[in-house]
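With one protein chain held back, the other chains of the complex are shown just where they sit.
Chain nomenclature is as follows: A, B and C, assigned in order of appearance, with residue numbering initiated at 1 for each chain independently.
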Amino acid sequence: MPDLDHLNSCSRDAFTAALGDIFEHSPWVAEAAFRLRPFATVAALHDAMMGVVRRAAGTEQLAFLRRHPELGGRVGRAEILTAASKAEQGGLGLDRLSAEEFEQFVRLNAAYRERFAVPFIICVRRHTRDSILRNFERRLANDPEAEIRTALDEIGLITRLRLVAVVDGPGKPKTEGTMSTHVLDTMDGKPAAGVGIALHEVGASARALILTATTNADGRTDQPLISGGPLRIGSYELQFSVGGYFARRAAADPPFLDVVPIRFSIAEPESHYHVPLLVTPWSYSTYRGS
Amino acid sequence: MPDLDHLNSCSRDAFTAALGDIFEHSPWVAEAAFRLRPFATVAALHDAMMGVVRRAAGTEQLAFLRRHPELGGRVGRAEILTAASKAEQGGLGLDRLSAEEFEQFVRLNAAYRERFAVPFIICVRRHTRDSILRNFERRLANDPEAEIRTALDEIGLITRLRLVAVVDGPGKPKTEGTMSTHVLDTMDGKPAAGVGIALHEVGASARALILTATTNADGRTDQPLISGGPLRIGSYELQFSVGGYFARRAAADPPFLDVVPIRFSIAEPESHYHVPLLVTPWSYSTYRGS
Amino acid sequence: MPDLDHLNSCSRDAFTAALGDIFEHSPWVAEAAFRLRPFATVAALHDAMMGVVRRAAGTEQLAFLRRHPELGGRVGRAEILTAASKAEQGGLGLDRLSAEEFEQFVRLNAAYRERFAVPFIICVRRHTRDSILRNFERRLANDPEAEIRTALDEIGLITRLRLVAVVDGPGKPKTEGTMSTHVLDTMDGKPAAGVGIALHEVGASARALILTATTNADGRTDQPLISGGPLRIGSYELQFSVGGYFARRAAADPPFLDVVPIRFSIAEPESHYHVPLLVTPWSYSTYRGS
Partner (left out) sequence: MPDLDHLNSCSRDAFTAALGDIFEHSPWVAEAAFRLRPFATVAALHDAMMGVVRRAAGTEQLAFLRRHPELGGRVGRAEILTAASKAEQGGLGLDRLSAEEFEQFVRLNAAYRERFAVPFIICVRRHTRDSILRNFERRLANDPEAEIRTALDEIGLITRLRLVAVVDGPGKPKTEGTMSTHVLDTMDGKPAAGVGIALHEVGASARALILTATTNADGRTDQPLISGGPLRIGSYELQFSVGGYFARRAAADPPFLDVVPIRFSIAEPESHYHVPLLVTPWSYSTYRGS
């Protein structure tokens, strides 16, 4: 991975080779940014590249936006996805849509393209399917000028993620969020160890198990529940198997609390969501912690 | 409805006519109880009738138990249900079992009858399907003597319910439980009015919507969630639509909390389960209250 | 106690005899209200009497205000208190001020009288000493016109209390608040019985024990902590002796929680303040409930 120092001093060809793919099918962005060297931080490099795009003429911006793939196109279709686009859309399962979901995307894509004459662009890695669809519907109501600004903002989010993946250096923009939990046994005033946890994504039409884990001696999971990238805007449910944990001490049969579900939504992909559980056999609390 | 005074002073025929159906196909229980008059309370009358059964010879008890219907028999089958049995089993949907559930009941009934030579008897009105199946499996492991005692205890619960339905008077045994809730908005220190609530039964294999309600100005429902009879042992989920309630004040989009699910089990059908929610847009607590 | 029907139909003399003392040394208010009969509710009668005062000429209002006693005057001084004023001020201990407090009242009274040419009037029964002093300081900063309005508002509060004490009838204005508590043992999911409670007023310079109580089987006190009149605006501390309650079950020595203090303020004398405690040996919650 090239670092910022190298990019600040290398040849124009090396610079463009390293950064030409950050903006979809548009090496001219890197070429223009080359002339703005040096950059003190990775964030400054990204700002400079976005500045190139934002200062481009309107027709050039539209041409640039049109070079982006449609969302939810099936692999194997005529469309040509960059490797980055393919990986981003694949992570959300947009290449494995059901027939019905595919039709919904086709319909929204067509409506959007008819209204704005560009494909719908969104930073897929910050969203679940549900929040993409909700954004899609909302943005269809925008006026064209505002919507082009929104599309460019999304390109800023997309390219920021691509950039931090290929350039090392100081001042990287924050692109990672974390989700974590902690289980406290407030009956005994100690961390609850050995509690089974399941994390689900709960969408409008389906739910998917993301992971299972067990609390350690400190009542936490050994790893954050989610980390290493942006969180996805959407709804989640944590399930805590406290029935087994309290089995020896709870008098009721069946126990008052067995699986405790906590359902919450993520709105800020680059933030820390700490969602703890304070629990006895007869009560619990949760909150967004820090 | 006859009252206890009347039953303490009426003719033997009238007494038997009133109470002969309380014990399944066994008017002899009422006839024997007639000789034990007077009864100071409805509970004493019930105790006396159960005493008649418990003091009966072993063969007589077995014959009595065998007069009970099998659980889960389909309506229209050869079996003859008393009107009371039919109503009790119907309330749980035991007359509308799926083929698979029916086979499970058939298998358990057969195993039980082979082991204990009597039908499986349980006070259906105190149970959900799940807890009946769990009890069925557990009781199959009993030794025969303990199991006959358990069956008679269940008959005590069944007949207690039948008796309080047909006799008025002082000292009725407690046969009713209640489930209630209360939503407090701890952001504003006041009851949360207008919060939508849905109550589900959550079984091992299925969930069923029991009711929906909306909180009134005091943060409560106008009626208890469940009342007027025993609660059913089993698992439940209350869902509180707090997202709409906080819509004007919560900054996040989507809101951190939208539908708050609280899952809990009932173990004591004749008790009060108060399950309140203390909630802000970013936190909540629940507990078994009183 | 005369009821509203009687007052609506009795002679002028009887009417004035019954209500002449409601407004301090000012039977003319009752006399004028007599001509406005009949009154559908006690609140309407009070509104009518206040209307008489509010519609009076400015000089008449000032003369009326000047007939009120100074706050905190010592018993035995030259001042003549009505029995009602004496009882109201005595309840707060304003007749038992320390030399220092007395000087503070003297100073404030003098400053107030110099600025507004009337004595400082406040509905003592809705306040603690601390809130009276705080109001005194604040109101000294009012402009004279606003302050006369405030003084009349306070007279409305004073006379409303006097009126509901002497007239029975429909539509009494709400003049009573209540303070209550409830202790839930969330370790065992049941009311905490036998917990000692002490309620203190906690002022800026002193604290006073108001009462002690013990929770009953439902975790409540047999009587509300305070009821039967307006609550006093001010700060309070409830102390719950949970150490003894959990003594058999808590492992730590000394126990993590022994006396749990909850400090809160009352701002609305005619409201219900329910301040419950949800507690385990290692945690607790409180909130303004309903």
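Points worth noting:
Here, contacts are C-beta pairs under 8 Å (C-beta built on N, C-alpha and C of every residue); 3 or more make two chains touch, one makes a residue touch a chain.
Since the structure is predicted, the reported quantities are computational estimates derived from the model, not experimental observations.
Among the residues A:L133, A:L184, A:L225 or A:L238, only A:L184 touches the chain that is left out of the figure.
Note on the undisplayed chain: of the listed residues B:P38, B:P170 or B:G189, the one touching it is B:G189.
Residues touching the missing chain, restricted to chain A, are 182, 184, 186, 189-191, 218-219, 278, 285, 287-290 (touch as defined at the top). Counting the whole complex, the residues of chain C in touch with the unshown chain are 131, 233-235, 237, 252-261, 263-265, 267-268, 282-288.
In the full complex, chain B makes contact with the omitted chain through residues 186-189, 251-252, 256, 278, 280-283, 285.
Keep in mind that, in the parts below, only the chains that are shown with their structure count from here on.
Compared with chain A, the chain whose C-alpha mean position is the greatest distance off is C. Centre-to-centre, using mean CA coordinates, chain A is 47 Å away from chain B. Each chain gets a centre from the mean of its Cα atoms; for chain A and chain C, those two points are 56 Å apart. Listed for chain A are residues 252, 256, 282-283, 285, each touching two or more other chains.
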